[in-house]
Structure formats: structure tokens, C-alpha cells
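Take a look at the structure set out below.
For this depiction, one protein chain was excluded, whereas all remaining protein chains were kept in their positions.
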Amino acid sequence: MPLFAITPAVLSVDGLAAEVAALASRAGEGCGAVTTFAGLVRAHHQGRRVRYLEYEAYEPLALKAFAQIQAEASEAWAGAVLGMHHRTGRLEIGEASIVIAAASAHRAEAFAVCRYAIERVKQIVPVWKHEYFDGGEAWVEGAIADPSDAHAREQAKARACASA
Amino acid sequence: MPLFAITPAVLSVDGLAAEVAALASRAGEGCGAVTTFAGLVRAHHQGRRVRYLEYEAYEPLALKAFAQIQAEASEAWAGAVLGMHHRTGRLEIGEASIVIAAASAHRAEAFAVCRYAIERVKQIVPVWKHEYFDGGEAWVEGAIADPSDAHAREQAKARACASA
Amino acid sequence: MRVRIKLFAQLRDRAATGDVACELPAVDAATVADVWDALIVMHPALTPFQSSVSSAVNAEYAKRQTRVHDGDEVAFLPPVSGG
Partner (left out) sequence: MRVRIKLFAQLRDRAATGDVACELPAVDAATVADVWDALIVMHPALTPFQSSVSSAVNAEYAKRQTRVHDGDEVAFLPPVSGG
């Protein structure tokens, strides 16, 4: 299983978790902690009843953005292994749009890397969410993508609780 | 699947994640984020080569400690659903000793609750780890369990990055 | 009065038993501390844990001054190391 993927297929968080755990277990101190994040499609958003979502990606750039996030995470938390899969196409309520898994010797790094990754995905990965709700549809407003914005990166790090 | 368990059986993080997601999806804003943590047995610890571990628990009190952690988490992050399973008995390298899953409408709460839970488990849940390594065995030194210690609780909250 | 003491992990290893029956004088206000004191008379090897031990009465966390009653289960817990 690749660590980074943009795919129309149903996502598997446990498969990705097993993959990062296996890689981390062969590294320095071994694998003592695996964290995962899954983002699911909610039935309600901003007071509207959501019917389904459609995600679109600029795949080659998205994979490079994943690689940048991995490099940033490795710089901040050496030794952690990170995997991220983002789904595209039509998603029903309750389905996962993204799964992230991080493995490390110790839990602080595994939590920080996983949280950092989702924050950065929302900042710089070229994926767009189109919401189909009762009575209409709309592209969801997001973040202006700037991969070299140091402030955004620091904000993601702060949310990852880098100091703990 | 029960949200809280002490069990000699192999743990399933994805089963527990599905359970908390299903419960959260029926609550107020629905389920938009699921986080999980798995603690795995590492092959090396404090410079020793670990052969296997044995975990022992005071089960009825451990289940009450889980319930206390859930109550504390609900107080701090309303609406998040939390599940925790701790394994007992002999565990081989790479096996999970604990799995935690948290589900919420939004990611900040799901991450915070999951991290808070593992910090509190290490502080107040009556479980003990016996390490069998090359050349000997030892009970692993832990934390003096005091469920009413407000300082410990604040420390766990700080590590959960409660402000983010 | 009679209480049943449960010991875990290192405490059980040091006492070479996880279950100790303990007879206390039938005072009005016996506490967890009294049970501990009786325990270390029977098992002096546990004395070093005095400052780090936690306790529970009938599978609820308790304090040193928590009252115990006839038939209670009193558990002594070394520092925990789960997770």
C-alpha cells in the first residue's frame, strides 16, 4: 500500500495504520505508538442537510504536497512515519474523505505528526469539496494554498501541540 | 462492542473506531472526525531487548477509571464519544496493549479526547506492565494512581492541547 | 471485623500472594490506613511501598482515611504502568 494516495476507492484507515506501523517498527527505536485520523462526511453542515459530497483533486500536485508535508513532519519529529490517503469523486454520508496514520516510537510524536498532517492538508493540498445539499450545491470555501507561507506552517505546528 | 473493556483478547482498533463513529453520528452535529491511538509492544526498552510483556489489571476498578476518564473528557469536550480497550496477559512484540478511539463532529475535539484519554490511562487506570527481557524481568515503574489529583488532570489536558 | 485484601503486581510478588484475609479489632472507625498497617505486620516486605501505594475499597478508589467495614474488599495498588 502506498503511503500517499489520491484515489476514488473506499479508504482503509487500518490498512494504512498497519503499513506505517510496519515501517516504523524497522526504524531506530521501533514502533510504540500509532495514531490515525479519519475525516468523515457529515449529514449537516452550516445548517444545511447534506446529501453527498464530490471531491476533486489535482493529483500530481496533491502527491507532491503530501511529500512536502511528510518532509516538514520529519524535520520537526524525526523518526515518525506518516501516511495519507485522500479520496476523490462522490462520497456518501459517513464515508471517509481522508485517512491519515502516523507511527513512532513514542506517542507524543505520533499524535503531533497526525494532527500536523491534517492541518497542512487543509492548507496546501489541492483538493476541493463540492457539497450537494437539500436545495442546492456549493463549492466549500477553503484556504488560499501557499506552500511557502511560514505563518500557516507555524499555526499547524501549534495545533499539533509541538511543545508537548 | 463495549466502549470500555479489559480483555485478554487481541485488540481491534478499527472495530472500536467504527463503534464510536456510529454513536457520534447519531448525536448533535454528527461525526466528522475519528481519531485512534494504539500502543504497541516495542522490541527495545531502556536499552534492553524485550522478549514479551505481561499486563495485569484490577478489572472492576479499571473499568470505573475508564468511566471517570470518559466523564472528564465529556466535561472538557462536550459531544465527543470515547472508547478504550486495554489488553491483559502475555503480549508479543508488535501487539497492541491498548487501543483508544474518539469521535466528534470536529477534529480538534477528537484529537484532544484521544490524547487526553491515553495520558489519563497512564495516570489512573490500575494496569501493570511486567517486562520480560533478555537476561531478566521487571515490573515497569509507573505513576502513583490518584484519581483526584487535579494537577495530573491539568497536565493531561495540557498534553491534549486543550486550547487548540 | 474481617476484610479481604487484594494485592497486585509488585505487591503481590513481594507478599507471594494476591489475597490476604485480615482480621481487625472491631473499632468504630477502622480505615484503609489501619488495614495497611495490619498488612505490613503480616508482610513486612511491603513496607517500602508505603509512600507509593494507592488503595481501593470495594473496587472504588479510596484514601488512607476512607472507612472500611466488615466484609469489604480492600485493594492496594503499586504505581500503575498501563497503556
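All chains are identified by letter, namely A, B and C, in their written order; residue positions are counted from 1 within each chain.
Rule of thumb we're sticking to: contacts are C-beta pairs under 8 Å (C-beta built on N, C-alpha and C of every residue); 3 or more make two chains touch, one makes a residue touch a chain.
No experiment lies behind these values; they were computed from the predicted model shown.
**Student:** Taking the whole complex into account, name the chains on display that the unshown chain touches.
**Tutor:** A
**Student:** Looking at the full complex, which residue from A:L3, A:L23 or A:L61 touches the chain that isn't shown here?
**Tutor:** A:L61
**Student:** Touching the hidden chain in the full complex, which residues of chain A are there? Just list them.
**Tutor:** Counting only chain A, the missing chain is touched by 39, 55-58, 60-62, 64-65, 86, 97-98, 118, 121-130, 139-148.
As a working rule, only the chains that are shown with their structure count from here on.
**Student:** How many angstrom lie between the centres of chain A and chain C, each centre taken as the mean Cα position?
**Tutor:** The mean C-alpha positions of chain A and chain C differ by 49 Å.
**Student:** Can you compute the centre-to-centre distance for chain A and chain B, using the mean CA position of each chain? Integer Å is fine.
**Tutor:** Result: the chain centres lie 23 Å from each other.
**Student:** Two or more other chains in contact with one residue: find those residues in chain C.
**Tutor:** Where chain C is concerned, no single residue meets two or more other chains.
**Student:** Two-or-more-chain contact residues of chain A, please, as numbers and ranges.
**Tutor:** Within chain A, no residue contacts more than one other chain.
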